[in-house]
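Sharing a structure with you now.
Only a single protein chain was left out; the remaining protein chains are all shown in position.
For chain A:
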Amino acid sequence: MSKKYNYNYVFLFYDVDEKRCNKVFKVCKKYLNHYQKSVFRGEISPSKLLKLKKDLDKIIDKDYDYVSVIKLLNQSFFEEEHIGKYDLQDGEMFI
């Protein structure tokens, strides 16, 4: 996809040193919903995404850590399948 799109939904995976794990976790949960151990996802506006990336930039060590963001247009652009027990996830409208 070209850069013209406005991405409004992201998946974020991180693989960082133990020392920085918690810091990255704290930043991510401000913007996105916790999905699995080191996976976040959720709706986010392009401007908020820039802010999130800037926040992460300050924390991680670029020579060692790796954070990947998969950007999607919106929630209807993928299909999800569950195997195993599906708990109430963060990010649902009702808690």
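Basically, a contact is a pair of C-beta atoms (placed from the backbone, for glycine too) under 8 Å apart; a residue touches a chain by one contact, two chains touch by 3 or more; residues count from 1.
Basically, contacts and distances are computed from a predicted model.
Enquirer: According to its UniProt record, what is the protein name of the omitted chain, chosen from "NADH-quinone oxidoreductase subunit D", "Alpha-ketoacid dehydrogenase subunit beta", "Amino acid/amide ABC transporter membrane protein 1, HAAT family" or "CRISPR-associated endonuclease Cas1"?
Expert: The missing chain's protein name, per its UniProt entry, is "CRISPR-associated endonuclease Cas1".
Enquirer: In terms of residues, what is the contact footprint of the unshown chain on chain A?
Expert: Given the touch definition above, chain A has residues 8, 26, 29-34, 42-45, 48, 51-52, 88, 90, 93-95 touching the missing chain.
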